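The complex appears here minus one protein chain, its other protein chains still in place.
And now, chain A:
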Amino acid sequence: MRELDVNHSIGDAETGLTTLIEMIETLSATRTINEVADVVRGAARRILDADGVAFVMRDKDLCWYVDEDAIGPLWKGKRFPMDQCVAGRVMKSGRVVVCPDIYADPDMPHDAYRPTFVKSLAIAPVRPRDPIAAIAVYWARPYDPPPEVLRKLQVVARATASALESGRLNDYLAASLEHGHFLLRELDHRVKNTLAIVQSITRQTLRTTPSPEAFADVFESRILALSQAHELLTRRAWGRPQLEEILQRTLATFADDVAGRFEVQGPAVAFSAETAVSVHMAIHELIANAARHGALSTPQGRVAIEWNVDKATAPGLLTLIWREQGGPALSGPPTRNGFGSKMVHQGLARDLGGQAVLDFAPTGLVFTLRAPLSERMSLAA
(Lines give C-alpha, C1' and ligand atoms only; values in the text may rest on other atoms or scores of the structure.)
Protein backbone atom coordinates (compact mmCIF):
# COMPACT_ATOMS: atom_id res chain seq x y z
CA MET A 1 0.00 0.00 0.00
CA ARG A 2 1.25 3.51 -0.77
CA GLU A 3 -0.17 6.98 -0.50
CA LEU A 4 0.07 9.83 -2.98
CA ASP A 5 -0.44 13.56 -2.69
CA VAL A 6 -3.52 14.65 -4.53
CA ASN A 7 -2.32 18.02 -5.65
CA HIS A 8 0.38 17.24 -8.19
CA SER A 9 -0.53 18.47 -11.64
CA ILE A 10 -2.71 16.48 -13.96
CA GLY A 11 -0.95 15.77 -17.24
CA ASP A 12 -2.62 15.40 -20.61
CA ALA A 13 -5.02 12.58 -20.39
CA GLU A 14 -4.65 10.22 -23.34
CA THR A 15 -6.78 7.11 -23.51
CA GLY A 16 -10.31 7.42 -22.28
CA LEU A 17 -10.15 11.18 -22.73
CA THR A 18 -13.41 11.27 -24.63
CA THR A 19 -15.17 9.21 -21.96
CA LEU A 20 -13.77 11.53 -19.33
CA ILE A 21 -15.08 14.62 -21.13
CA GLU A 22 -18.45 12.98 -21.64
CA MET A 23 -18.58 12.12 -17.95
CA ILE A 24 -17.85 15.71 -16.96
CA GLU A 25 -20.54 16.97 -19.33
CA THR A 26 -23.07 14.48 -18.00
CA LEU A 27 -22.15 15.34 -14.41
CA SER A 28 -22.90 19.00 -15.02
CA ALA A 29 -26.56 18.07 -15.51
CA THR A 30 -26.86 15.95 -12.35
CA ARG A 31 -28.85 17.25 -9.37
CA THR A 32 -28.78 14.53 -6.72
CA ILE A 33 -26.15 12.34 -5.07
CA ASN A 34 -27.68 9.25 -6.67
CA GLU A 35 -27.48 10.77 -10.13
CA VAL A 36 -23.82 11.69 -9.55
CA ALA A 37 -23.05 8.19 -8.27
CA ASP A 38 -24.79 6.65 -11.26
CA VAL A 39 -22.74 8.64 -13.78
CA VAL A 40 -19.42 8.22 -11.97
CA ARG A 41 -19.49 4.49 -11.32
CA GLY A 42 -19.91 3.48 -14.98
CA ALA A 43 -17.70 6.17 -16.50
CA ALA A 44 -14.87 5.64 -14.01
CA ARG A 45 -14.85 1.92 -14.69
CA ARG A 46 -14.47 2.51 -18.44
CA ILE A 47 -11.95 5.34 -18.12
CA LEU A 48 -9.73 3.41 -15.72
CA ASP A 49 -10.25 0.03 -17.38
CA ALA A 50 -11.17 -1.44 -13.99
CA ASP A 51 -13.16 -4.52 -12.95
CA GLY A 52 -15.19 -2.58 -10.44
CA VAL A 53 -15.88 0.91 -9.12
CA ALA A 54 -17.62 1.86 -5.88
CA PHE A 55 -18.98 5.29 -5.00
CA VAL A 56 -18.56 5.79 -1.25
CA MET A 57 -19.96 8.69 0.77
CA ARG A 58 -19.11 9.83 4.26
CA ASP A 59 -22.13 9.46 6.55
CA LYS A 60 -20.91 10.94 9.86
CA ASP A 61 -18.66 8.21 11.31
CA LEU A 62 -19.55 5.65 8.67
CA CYS A 63 -18.51 4.85 5.11
CA TRP A 64 -21.59 4.39 3.00
CA TYR A 65 -21.25 2.35 -0.19
CA VAL A 66 -23.84 4.26 -2.21
CA ASP A 67 -23.44 2.57 -5.58
CA GLU A 68 -21.15 0.27 -7.55
CA ASP A 69 -20.44 -1.02 -11.04
CA ALA A 70 -18.43 -4.25 -11.01
CA ILE A 71 -18.05 -7.75 -12.42
CA GLY A 72 -19.20 -9.17 -9.07
CA PRO A 73 -21.02 -7.88 -5.99
CA LEU A 74 -19.15 -5.57 -3.63
CA TRP A 75 -20.75 -3.71 -0.72
CA LYS A 76 -23.55 -1.63 -2.26
CA GLY A 77 -25.90 -0.13 0.34
CA LYS A 78 -23.70 -1.15 3.29
CA ARG A 79 -22.17 1.12 5.91
CA PHE A 80 -18.89 0.45 7.74
CA PRO A 81 -17.08 2.33 10.53
CA MET A 82 -14.60 4.79 9.00
CA ASP A 83 -11.52 3.20 10.56
CA GLN A 84 -12.41 -0.35 9.53
CA CYS A 85 -12.62 0.50 5.86
CA VAL A 86 -9.88 1.62 3.41
CA ALA A 87 -12.24 4.18 1.82
CA GLY A 88 -12.81 5.52 5.35
CA ARG A 89 -9.06 5.96 5.83
CA VAL A 90 -8.91 7.80 2.48
CA MET A 91 -11.74 10.12 3.52
CA LYS A 92 -10.00 10.83 6.83
CA SER A 93 -6.51 11.51 5.40
CA GLY A 94 -7.58 13.13 2.12
CA ARG A 95 -4.88 11.10 0.32
CA VAL A 96 -5.10 8.58 -2.50
CA VAL A 97 -4.46 4.98 -1.44
CA VAL A 98 -3.08 2.40 -3.88
CA CYS A 99 -2.71 -1.30 -3.06
CA PRO A 100 -1.30 -3.43 -5.94
CA ASP A 101 -1.72 -6.73 -4.08
CA ILE A 102 -4.20 -6.82 -1.22
CA TYR A 103 -3.27 -10.25 0.16
CA ALA A 104 0.42 -9.36 0.19
CA ASP A 105 -0.27 -6.29 2.30
CA PRO A 106 -0.71 -6.92 6.07
CA ASP A 107 -2.36 -3.49 6.52
CA MET A 108 -5.37 -4.47 4.41
CA PRO A 109 -8.52 -5.98 5.98
CA HIS A 110 -8.31 -9.30 4.13
CA ASP A 111 -11.58 -10.67 5.52
CA ALA A 112 -13.50 -7.80 3.96
CA TYR A 113 -12.17 -8.63 0.49
CA ARG A 114 -12.33 -12.41 0.66
CA PRO A 115 -16.00 -12.73 -0.46
CA THR A 116 -15.25 -10.48 -3.48
CA PHE A 117 -13.21 -10.63 -6.69
CA VAL A 118 -10.96 -7.77 -5.57
CA LYS A 119 -7.18 -8.33 -5.66
CA SER A 120 -5.91 -4.75 -6.06
CA LEU A 121 -7.31 -1.26 -5.63
CA ALA A 122 -6.88 2.49 -5.85
CA ILE A 123 -9.11 4.86 -3.87
CA ALA A 124 -9.22 8.64 -4.30
CA PRO A 125 -10.90 11.16 -1.99
CA VAL A 126 -13.52 13.51 -3.40
CA ARG A 127 -12.64 17.08 -2.27
CA PRO A 128 -9.28 16.17 -0.65
CA ARG A 129 -9.18 19.11 1.79
CA ASP A 130 -12.44 18.06 3.43
CA PRO A 131 -13.45 14.74 1.89
CA ILE A 132 -17.17 14.08 1.48
CA ALA A 133 -16.84 10.96 -0.65
CA ALA A 134 -14.37 8.54 -2.19
CA ILE A 135 -14.13 6.75 -5.51
CA ALA A 136 -12.78 3.23 -5.16
CA VAL A 137 -11.45 1.35 -8.19
CA TYR A 138 -10.87 -2.41 -8.07
CA TRP A 139 -9.13 -4.97 -10.23
CA ALA A 140 -9.59 -8.76 -10.17
CA ARG A 141 -5.80 -9.31 -10.46
CA PRO A 142 -2.78 -7.92 -8.68
CA TYR A 143 -2.17 -4.65 -10.52
CA ASP A 144 -0.06 -1.59 -9.92
CA PRO A 145 -1.87 1.23 -11.74
CA PRO A 146 0.56 3.47 -13.64
CA PRO A 147 0.69 7.22 -12.87
CA GLU A 148 -1.60 8.18 -15.79
CA VAL A 149 -4.34 5.91 -14.47
CA LEU A 150 -4.05 7.50 -11.04
CA ARG A 151 -4.15 10.96 -12.60
CA LYS A 152 -7.36 10.07 -14.44
CA LEU A 153 -8.80 8.77 -11.19
CA GLN A 154 -8.07 12.14 -9.62
CA VAL A 155 -9.74 13.98 -12.50
CA VAL A 156 -12.81 11.80 -12.00
CA ALA A 157 -12.70 12.63 -8.27
CA ARG A 158 -12.44 16.37 -8.94
CA ALA A 159 -15.33 16.33 -11.40
CA THR A 160 -17.35 14.40 -8.84
CA ALA A 161 -16.55 16.97 -6.16
CA SER A 162 -17.81 19.84 -8.28
CA ALA A 163 -20.93 17.89 -9.27
CA LEU A 164 -21.71 17.19 -5.59
CA GLU A 165 -21.07 20.84 -4.76
CA SER A 166 -23.42 22.10 -7.44
CA GLY A 167 -25.98 19.51 -6.30
CA ARG A 168 -25.73 20.97 -2.82
CA LEU A 169 -26.00 24.49 -4.15
CA ASN A 170 -29.04 23.46 -6.15
CA ASP A 171 -30.68 21.94 -3.04
CA TYR A 172 -29.85 25.06 -1.07
CA LEU A 173 -31.34 27.35 -3.72
CA ALA A 174 -34.47 25.23 -4.02
CA ALA A 175 -34.88 25.27 -0.22
CA SER A 176 -34.31 29.06 -0.08
CA LEU A 177 -36.86 29.63 -2.79
CA GLU A 178 -39.36 27.41 -1.01
CA HIS A 179 -38.67 29.23 2.26
CA GLY A 180 -39.21 32.57 0.51
CA HIS A 181 -42.61 31.40 -0.74
CA PHE A 182 -43.47 30.14 2.73
CA LEU A 183 -42.57 33.53 4.24
CA LEU A 184 -44.74 35.34 1.69
CA ARG A 185 -47.75 33.13 2.50
CA GLU A 186 -47.13 33.59 6.21
CA LEU A 187 -46.82 37.36 5.77
CA ASP A 188 -50.10 37.42 3.83
CA HIS A 189 -51.76 35.54 6.69
CA ARG A 190 -50.33 37.80 9.37
CA VAL A 191 -51.24 40.98 7.53
CA LYS A 192 -54.82 39.77 7.15
CA ASN A 193 -54.99 38.73 10.78
CA THR A 194 -53.63 42.09 11.87
CA LEU A 195 -56.17 43.85 9.67
CA ALA A 196 -58.88 41.77 11.32
CA ILE A 197 -57.59 42.97 14.71
CA VAL A 198 -57.66 46.56 13.47
CA GLN A 199 -61.20 45.94 12.22
CA SER A 200 -62.13 44.70 15.69
CA ILE A 201 -60.52 47.67 17.43
CA THR A 202 -62.33 50.04 15.06
CA ARG A 203 -65.75 48.54 15.68
CA GLN A 204 -65.31 48.26 19.44
CA THR A 205 -63.93 51.78 19.76
CA LEU A 206 -66.83 53.11 17.73
CA ARG A 207 -69.27 51.42 20.09
CA THR A 208 -67.86 53.05 23.21
CA THR A 209 -66.84 56.57 22.20
CA PRO A 210 -69.37 59.43 22.19
CA SER A 211 -67.84 61.69 19.49
CA PRO A 212 -65.57 61.54 16.45
CA GLU A 213 -62.90 63.44 18.43
CA ALA A 214 -63.02 60.95 21.27
CA PHE A 215 -62.99 58.12 18.73
CA ALA A 216 -59.86 59.48 17.05
CA ASP A 217 -57.97 59.81 20.37
CA VAL A 218 -58.83 56.39 21.73
CA PHE A 219 -58.52 54.62 18.37
CA GLU A 220 -55.08 56.09 17.73
CA SER A 221 -53.83 55.13 21.14
CA ARG A 222 -55.01 51.53 20.57
CA ILE A 223 -53.44 51.33 17.12
CA LEU A 224 -50.17 52.62 18.59
CA ALA A 225 -50.35 49.91 21.26
CA LEU A 226 -50.92 47.30 18.54
CA SER A 227 -47.95 48.68 16.66
CA GLN A 228 -45.79 48.43 19.81
CA ALA A 229 -46.90 44.84 20.25
CA HIS A 230 -45.75 44.07 16.71
CA GLU A 231 -42.46 45.85 17.28
CA LEU A 232 -41.76 43.53 20.21
CA LEU A 233 -42.68 40.51 18.11
CA THR A 234 -40.41 41.60 15.29
CA ARG A 235 -37.57 42.22 17.71
CA ARG A 236 -37.89 38.64 18.81
CA ALA A 237 -38.36 37.38 15.23
CA TRP A 238 -41.91 36.29 16.15
CA GLY A 239 -40.46 34.47 19.13
CA ARG A 240 -41.84 34.69 22.67
CA PRO A 241 -42.00 38.19 24.20
CA GLN A 242 -41.78 38.38 27.98
CA LEU A 243 -44.26 39.98 30.37
CA GLU A 244 -41.61 42.30 31.80
CA GLU A 245 -40.71 43.78 28.39
CA ILE A 246 -44.38 44.19 27.43
CA LEU A 247 -44.93 46.07 30.69
CA GLN A 248 -41.84 48.27 30.26
CA ARG A 249 -42.92 49.14 26.71
CA THR A 250 -46.52 49.99 27.61
CA LEU A 251 -45.79 51.74 30.91
CA ALA A 252 -43.30 54.11 29.27
CA THR A 253 -46.07 55.42 27.01
CA PHE A 254 -48.09 56.71 29.96
CA ALA A 255 -45.57 57.80 32.56
CA ASP A 256 -42.21 59.53 32.29
CA ASP A 257 -41.22 58.32 35.72
CA VAL A 258 -41.85 54.60 35.28
CA ALA A 259 -39.69 53.59 38.25
CA GLY A 260 -41.41 56.08 40.56
CA ARG A 261 -44.93 55.20 39.43
CA PHE A 262 -44.79 51.46 39.03
CA GLU A 263 -43.57 48.57 41.05
CA VAL A 264 -43.09 45.60 38.75
CA GLN A 265 -42.12 42.25 40.18
CA GLY A 266 -42.35 38.65 39.09
CA PRO A 267 -40.52 35.73 37.51
CA ALA A 268 -39.73 35.69 33.77
CA VAL A 269 -42.89 34.65 31.92
CA ALA A 270 -43.09 34.47 28.11
CA PHE A 271 -46.04 34.37 25.70
CA SER A 272 -46.72 32.95 22.26
CA ALA A 273 -46.82 35.58 19.52
CA GLU A 274 -50.65 35.69 19.32
CA THR A 275 -51.16 35.78 23.08
CA ALA A 276 -48.50 38.48 23.46
CA VAL A 277 -50.73 40.77 21.35
CA SER A 278 -53.70 40.13 23.69
CA VAL A 279 -51.54 40.72 26.75
CA HIS A 280 -50.17 43.91 25.26
CA MET A 281 -53.62 45.25 24.40
CA ALA A 282 -55.07 44.30 27.81
CA ILE A 283 -52.22 46.03 29.68
CA HIS A 284 -52.60 49.04 27.40
CA GLU A 285 -56.26 49.28 28.38
CA LEU A 286 -55.47 48.98 32.10
CA ILE A 287 -52.89 51.75 31.86
CA ALA A 288 -55.09 53.99 29.71
CA ASN A 289 -57.86 53.53 32.25
CA ALA A 290 -55.49 54.31 35.14
CA ALA A 291 -54.39 57.48 33.32
CA ARG A 292 -57.98 58.62 32.71
CA HIS A 293 -59.74 57.64 35.93
CA GLY A 294 -57.31 55.80 38.20
CA ALA A 295 -54.00 56.06 39.99
CA LEU A 296 -52.13 57.69 37.11
CA SER A 297 -54.64 60.58 37.02
CA THR A 298 -53.13 62.06 40.19
CA PRO A 299 -49.48 63.02 40.80
CA GLN A 300 -49.07 60.73 43.80
CA GLY A 301 -50.83 57.63 42.47
CA ARG A 302 -48.91 54.39 42.03
CA VAL A 303 -49.48 50.97 40.51
CA ALA A 304 -48.02 47.74 41.86
CA ILE A 305 -47.90 44.89 39.33
CA GLU A 306 -46.85 41.62 40.85
CA TRP A 307 -47.10 38.08 39.67
CA ASN A 308 -45.96 34.64 40.70
CA VAL A 309 -46.29 31.08 39.48
CA ASP A 310 -47.50 28.37 41.83
CA LYS A 311 -45.84 25.16 40.69
CA ALA A 312 -47.48 22.96 43.33
CA THR A 313 -49.91 21.60 40.77
CA ALA A 314 -48.96 20.83 37.17
CA PRO A 315 -48.82 22.68 34.81
CA GLY A 316 -48.41 25.60 37.25
CA LEU A 317 -50.75 28.50 37.92
CA LEU A 318 -49.94 32.15 37.31
CA THR A 319 -51.47 34.79 39.55
CA LEU A 320 -51.02 38.39 38.50
CA ILE A 321 -52.24 41.29 40.59
CA TRP A 322 -52.45 44.87 39.34
CA ARG A 323 -53.12 47.15 42.31
CA GLU A 324 -53.67 50.88 41.98
CA GLN A 325 -53.11 53.16 44.99
CA GLY A 326 -53.13 56.86 45.67
CA GLY A 327 -55.59 57.74 42.94
CA PRO A 328 -59.04 59.29 43.35
CA ALA A 329 -61.52 57.29 45.44
CA LEU A 330 -63.61 55.00 43.23
CA SER A 331 -67.34 54.78 43.61
CA GLY A 332 -67.76 51.23 42.33
CA PRO A 333 -67.65 49.73 38.85
CA PRO A 334 -68.42 51.87 35.79
CA THR A 335 -72.01 51.82 34.59
CA ARG A 336 -71.17 50.10 31.33
CA ASN A 337 -68.48 47.66 30.33
CA GLY A 338 -66.04 49.27 27.93
CA PHE A 339 -63.51 47.79 25.60
CA GLY A 340 -60.94 47.63 28.39
CA SER A 341 -62.92 45.35 30.68
CA LYS A 342 -63.93 43.22 27.70
CA MET A 343 -60.32 42.97 26.61
CA VAL A 344 -59.38 41.80 30.08
CA HIS A 345 -62.22 39.29 30.51
CA GLN A 346 -63.15 38.06 27.05
CA GLY A 347 -59.71 38.72 25.61
CA LEU A 348 -56.91 37.91 27.98
CA ALA A 349 -58.62 35.44 30.32
CA ARG A 350 -60.19 33.56 27.40
CA ASP A 351 -56.90 33.44 25.53
CA LEU A 352 -55.10 31.97 28.53
CA GLY A 353 -57.93 29.72 29.67
CA GLY A 354 -58.02 31.51 33.04
CA GLN A 355 -60.10 33.93 35.08
CA ALA A 356 -59.89 37.68 35.41
CA VAL A 357 -61.46 39.79 38.16
CA LEU A 358 -61.75 43.59 38.11
CA ASP A 359 -62.39 44.89 41.62
CA PHE A 360 -63.28 48.60 41.71
CA ALA A 361 -62.32 49.02 45.36
CA PRO A 362 -62.66 52.55 46.87
CA THR A 363 -58.85 52.70 47.34
CA GLY A 364 -58.21 51.90 43.70
CA LEU A 365 -58.69 49.30 41.00
CA VAL A 366 -57.42 45.79 41.70
CA PHE A 367 -57.16 43.49 38.71
CA THR A 368 -56.42 39.84 39.36
CA LEU A 369 -55.63 37.29 36.65
CA ARG A 370 -55.32 33.58 37.34
CA ALA A 371 -54.38 31.30 34.47
CA PRO A 372 -52.62 27.97 34.00
CA LEU A 373 -49.24 27.81 32.27
CA SER A 374 -49.50 26.44 28.74
CA GLU A 375 -47.88 26.70 25.32
CA ARG A 376 -49.33 30.21 25.20
CA MET A 377 -47.82 31.31 28.52
CA SER A 378 -44.76 29.66 30.01
CA LEU A 379 -41.94 30.34 32.44
CA ALA A 380 -39.00 31.68 30.47
CA ALA A 381 -35.52 30.27 30.95
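To be clear about the criterion, contacts are C-beta pairs under 8 Å (C-beta built on N, C-alpha and C of every residue); 3 or more make two chains touch, one makes a residue touch a chain; residues count from 1.
Here is the rule we use: contacts and distances are computed from a predicted model.
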Have a look at "Peptidoglycan glycosyltransferase MrdB", "ABC-type multidrug transport system, ATPase and permease component", "Carbohydrate ABC transporter membrane protein 1, CUT1 family" or "Response regulator receiver domain protein" and point out the UniProt protein name belonging to the hidden chain. "Response regulator receiver domain protein"
Across A:188, A:217 or A:359, the one contacting the chain not displayed is A:188
Contact with the hidden chain (one of A:52, A:301, A:327 or A:347): A:347
Among A:116, A:200 or A:319, contact with the omitted chain is made only by A:200
Chain A positions in touch with the non-displayed chain are 185, 188-193, 195-201, 203-204, 207, 272, 274, 277-278, 281, 342-343, 346-348, 350-351, 353, 375-376
